[in-house]
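Some notes on the structure that comes next.
A single protein chain has been omitted from the complex, and every remaining protein chain is retained in its original position.
Note that the chains take the letters A and B in the order they are written out, and that residue 1 is the start of every chain.
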Amino acid sequence: MKRGPARGPLSTVVGIVLLALMLFPVYWMVNASLQPAGSVLPSGWFPRHPDFGGYATALRDQRRNLVTSLVVALGSVALSLGLAVPAAYALARLRLRGTTVVLFGLLVTQTVPGIVVANALYGAYTDLGLLNSYGGLILADSTTGVPFAILVLRAFMRSIPGEIIDAARVDGAGRLRVLWSVVLPLSRNALITAGLFTFLFAWGDFLFALTLNTTESVRPVTVGIYEYLGAHTNQWNAVMATAVLASVPAAALLVAAQRHLAAGITGGALK
Amino acid sequence: MRSGSPPVPDGTARVRAVSRTRLWARVSRWLFLLPALVYLSLFFGYPVVKNVVMSFQEYSVATFYTGAAPFVGLRNYTTVLSTDVFWQALLTTVLFTVGSIAGQFVLGLALALFFQRRFPLGGLLRSLLLLPWLLPLVVSGTTWRWMLDTDSGVVNEALRHLHLLSSGIPWLTGTSEALVSVILVNIWVGVPFNTALLYGGLQDIPARYYEAAKLDGAGRLAAFRHVTWPLLRPVAGVVLVLGVVYTVKVLDIILVVTGGGPAGATQTLATRSYELSFQQFEFGRGAAMGNVLVLVSLAFALVHLRADRRARNT
Partner (left out) sequence: MNSAARPSARRITALLGTVALVLAATGCGGGTGSGSADGKVTSITALDYYTDATEHAQWGERLTACGKAAGVTVEHRSVPGASLVPQVLRQASSRTLPDLLMLDNPDLQQIARTGALTPLDRYGLDAAGYTEGIRSAGTYRGKVYGLAPTVSTVALFYNKDMLAEAGVAVPKTWDELKTAAAELTRPGRYGMAVDANATFEGTWQFLPFLWSNGGDETRLDTPQAAQALQLWVDLVRSGSMSKSVLNWTQADVHDQFVAGKTAMMVNGPWRMTAMNKTKNLHWGVAPLPVRRPGQTLVTPLGGEVWTVPQNSSEARRQKAARVLACLNDSANMLALAEQYHTVPSRSSVAARYAEQVPSMAAFVKSVEGTRSRTGKLGVEWPRAATGIYTAVQAALAGEQTPQEALRHAQRIATGS
C-alpha cells in the first residue's frame, strides 16, 4: 500500500464542497457565458434564460485555434521534459561541480519578466525566420517550462533512495540506462507534475503567441479570445464561452493523462 | 552570489589519474546537462543582458528605431529609487508576495494532505482543481472583477444574504481592501499549483516510513512532523521559491483586477515597471525598475539555495 488509509464517502462530500468553493469563479464564468450578447452582468445566481449564442460564435470561430493551442502545449511538454529530465538527473544525482551555480542560474531565468524575453526574441526570430511557426512558438513557450521542470524534477529525484541507484550501477548499468530504467519509473509523480505545469504554462501563454506571430497562421485560443474584445465593443459572453469551451478538451486530456500515469504508478510501486 | 566550486561532499568526484574512460565519465555527466544549458543561455542570456544594459541607458521610444541610447550610468536607478512611489510599490510587493505565498502554501498543503488519502472520486476532484489554470488570466481576472464589485458583485451579495454584513465591502475600491482582494485572487490562482506539486511530493514518501512511525506510537501530528515534513522539504522548498519568484513578477492579475488602483494601492514593482516602459515610454527606467524586481527575487532565491545546500551536505 502506498497511500494513506482509504476513507469513506464523507471525504468525497468534503472534497466536493471544497472543490465547489474553489471553482465558484469558473461557475460564474459559465453563468456569464450564458447571458445574451450585450448584457454581460449576470443578473442572477442561475442563468434563467440561457442564451447559447456565445457558444455558437465560439464554436464557429475558435475550433482551429483550439487545435493550435493543444499542439503547441503538447509540443512544449515534449521539449521541456526532453531537455529537463537528463538535466535534472545530472543535477540531482551526478554530483557535478557547480551545481549551485546552475541552480542559481535557473532561478535567475524565472525572475525575468516575460515581456523582456519576448522583446528580445522578436528581433532574433525575425532574422532567423522563426516568426509564425509552430516550432518557434513551442521553443518560446518552453522558456518557463524548461527551468521549472528541471527544478521540480531535481527536487523529486533527490528523494530517490541512493541504494537503488547504486545497486543498478553495481550491476553494470550505464548512467543513461540507470536514468531510463531506474530513475524515470521512480519519478512518475514528478513527471506528471512537471508535465502538467509545462502544459499549463504553454496553454496559458498569451504574450509570446501575440508577439512572435505576425500573421494568423499560428494562433492559439488565448489570442483568439481577443476576437471578441474590440477597441469599441466587448462580447463578453463569447469570450467566456470560448474560455469554457477551450478548457473542456484540455481538462479531459489532463484527467486522462493523470489517470493513465497514476495506474502506472501503482503498478510500479510494488517494489 | 557565491560562485566557483561549492564543496563537493565526497571524494569520488575528484579523479586523480585521469584515464580516458574516467575523462569520458566526467564529460558524459555534463552531457546530460548540456542541451538544457544551451537552450537556456540562448533564450535567456541575450534578453537578460539586454535588459541590464538598457537600464544604464537613456532608452526612449526613438531608440527602437535609431538605436541611439546614450549611457547615463546609474541615473535611471537613482531616479527610480528616489521617488516615494518606489518605496510604496516595494512595500506593496512585499505584502502581496508574503500574503499570497502564505495563503497559497498553507491551503495548498492542506488540500494536498486531504487528497493524499484515497476516497471515491478523489482523483477526479484533484484533477478538476487545476481547472482555473486552463482559463486565460484576462478571463478569470475579469470574472473576479465582476464578482468583487461593491454594489452588484456576487461576493457582497452572498455576504448580505448570509447576514454577515449590511453594507458592501469595497473590495476593489477601498485602498486597503483592494490589496487584500488582489492577494485573494492571486491565492486562488496559486493554490492548484501548490496542491499539485505538494501532492506529488507526498506521493513519493514511502509508506513504510509511516508504518514505522505508527509502530513507534506516533500520532498523526507527530507523523507529519517527523516523517512528512522532513521528506517533503526538497519539494516544499522548490514550491516556495518558485512561488515567490512567480509572485513577485505577477502583472496580468493586478492589471486586470485593479489596474494598480485605487490611488496606487495595488501598484507593485512589476506594474510600475510596466507603466514606466509602456505607458510613459521611459524604457531605461522601466528596465531599472524591472532589475530591482529581479534582485528582490534573487534575494529569496539565495536564501533557498543556502538552505538547499545545507540540506545536501547533511
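We adopt the following convention: a residue touches a chain if its C-beta (ideal position, glycine included) is under 8 Å from a C-beta of that chain, and two chains touch if they have at least 3 such contacts.
Bear in mind that the values here come from a model prediction, so they are computed numbers and not experimental data.
S.K.: With respect to the chain omitted from the figure, which of B:Val53, B:Leu159 or B:Ala307 is a touching residue?
M.R.: B:Val53
S.K.: Using the touch definition from the top, which of B:Trp24, B:Trp229 or B:Phe278 touches the missing chain?
M.R.: Only one of B:Trp24, B:Trp229 or B:Phe278 touches the chain omitted from view, namely B:Phe278.
S.K.: From the listed residues A:Ala84, A:Ile115, A:Ile138 or A:Val221, report the one that touches the chain absent from this view.
M.R.: A:Ile115
S.K.: Tell me which of B:Gly99, B:Gly122, B:Gly200 or B:Gly260 is the one touching the absent chain.
M.R.: Once the missing chain is taken into account, the touching residue is B:Gly260.
S.K.: Extract the touching residues of chain B with respect to the undisplayed chain.
M.R.: The list for chain B reads 37-38, 41-42, 45-46, 49-50, 53-54, 57, 59, 61-71, 145, 149-152, 170, 172-175, 258-265, 275, 278-281.
S.K.: On chain A, what residues meet the omitted chain?
M.R.: 37-41, 43, 57, 61, 115, 119-120, 122-124, 126-128, 210-211, 214-216, 226-235
As a convention for this text, only the chains that are shown with their structure count from here on.
S.K.: Report the inter-chain centroid distance for chain A and chain B in whole angstrom, where each centroid is the mean of the CA atoms.
M.R.: Whole-Å distance between the two chain centres: 16.
S.K.: Spell out the part of chain B that touches chain A in their complex, as residue ranges.
M.R.: Touching chain A: residues 1-6, 8-10, 12-13, 28-33, 35-37, 39-40, 43-44, 46-48, 50-51, 111, 114-140, 142-144, 146-147, 152, 154, 188, 191-193, 196-197, 199-201, 203-205, 207, 210, 231, 234-235, 237-238, 241-242, 245-246, 248-249, 251, 270, 273-274, 277, 287, 290, 293-294, 297-298, 301-302, 304-305, 308-309, 312 of chain B.
S.K.: Flag every residue of chain A that touches chain B in the complex, lowest number first.
M.R.: 1-9, 11-12, 14-16, 18-19, 22-23, 25-26, 28-29, 32, 41-42, 45, 82-84, 86-87, 89-91, 94-113, 115-117, 119-121, 124, 139-140, 142-143, 146-148, 150-152, 154-156, 158-159, 175, 179, 189-190, 192-193, 196-197, 200, 203-204, 206, 221-222, 225, 229, 236, 239-240, 243, 246-247, 250-251, 254-255, 258-259, 262, 265
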